[in-house]
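Worksheet: one structure, shown below.
Presenting subunit A:
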Amino acid sequence: MIMKGMTTRLLCSATLAAATLAGTGLATSAHAQDPYTVGVEASFPPWAYVESGEFKGIAIDAMTAIAEEMGVEIEFQDMPFPSLIPALAAEKIDILATGLTVTEERSQAIDFTIPWWETNDVVLVPEDSDANVFTAVCCGARIGVQGGSSQQAWMQENVVDNDIDVELARYDSYVTAVDDMAIGRISSVIVDDTSAQEYINAGKPVRMAGKIYIRAPLALAVSKGDPQEILGSLNQGIMAIHESGQWQQIVDQYIPGVVPPPIPGHMPDFVDTYDKPVAGIPTLGNE
Partner candidate 1 sequence: MCREPDLDIYDVLLRDFPFLLKGLGVAVVLLVALLLIGFVLGMAICLLQLYGPRTLLVQWPLKVYERVFRGVPIIIMLFIFYYGVSGIYDISAFAAAVLAMGLRSAAYQSQIFRSAFQSVPAGQMMAARAMGMSKIKAIRHIVFPQSARHAIGPWTNEFSSEIKETSLAYVIGVVELTRQAHYIITSTQGNVLMVFAVVALLYFVLNRAGNSLLYAFERKLAVPGFEK
Partner candidate 2 sequence: MTDDLVLDVRDVKKSYEGLEVLKGIGFGLRRGETKVLVGPSGSGKSTLLRCINHLTPPDEGRIFLSGEEVLEKNIDAMRARIGFVFQDFNLFSHLTVLDNVRICQVKVKGVAADVATERAQQELERVGLGDKASAYPAELSGGQQQRVSIARALAMDPDVLLFDEPTSALDPELTGEVVRVMQKLASDGMTMVVVTHEMSFARQAADELIFMENGYIIEQGPPQQLFSSAANDRTRAFLNVIAEHG
């Protein structure tokens, strides 16, 4: 039985390798008649990740549902997080769908959809640590954040720049940061609450020392100026899956028991696409 399974797997590998050789075309394009390219950071569970070669996660499933609502084809393109916004700005991808926090700086480079989630940050410490949210973020602590993330920006602005004696360690991914904390290289990790819950659910030896209520909205994004003219239908799609209950189902599947924040969430004033009228949903928006 085991041997048979192995053989099948090996055969499968060979076929996949061959398919890869055939499938590495030279030019891709992101134009209207082709499927829209949706950029994701696929090492960011529960929002987007890859399991057994398939894209999975809240952002993946929700984006697929939204595309169905819109009646368009999409394909996912994985990129490291720091590359996603440049790729969107350079129109290498059409839509950015990851756990992307809305910030003022980003809103100048890309256009956000209405917020579909709200996160707060969590201070993770090792299970056996007795630090609380204050002692974990002071006094020479080495704190892990993902490079280019909103947590890094927040910590820099509110902690490091206020002369609080901490050192930020930037990581490629939060998983590495959490593992580094387990072996004592850093003393805490600042991460969004949904990811933190994931790590705890997965049995990582960590606990939440406390929450930082930043009420950061998360949204999808398109290139600045919406060259593909899809912002309106994306907004409508988000509302539609929210109203149909699909959104609740998807979220529940990945983070059981969590009640998703209302849609649309808090829309910060500094985002120009949140000025009235919002694309696709003209009744909404800030005055």
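Keep in mind how these were chosen: all candidates are chains of the complex that A comes from, given by their letters.
The rule is short, and it goes like this: a residue touches a chain if its C-beta (ideal position, glycine included) is under 8 Å from a C-beta of that chain, and two chains touch if they have at least 3 such contacts; residues count from 1.
Quantities reported herein were computed from a predicted structural model and do not represent experimental measurements.
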Problem - Candidate from 1 or 2 that touches subunit A, complex-wide - result: 1
Problem - Interfacial residue positions of subunit A with respect to candidate 1 in the complex - result: 9, 12-14, 16-21, 24-30, 39, 42-45, 49-53, 56, 77-80, 82-83, 86-87, 90-92, 173, 175-176, 178-179, 198-199, 201-204, 253-254
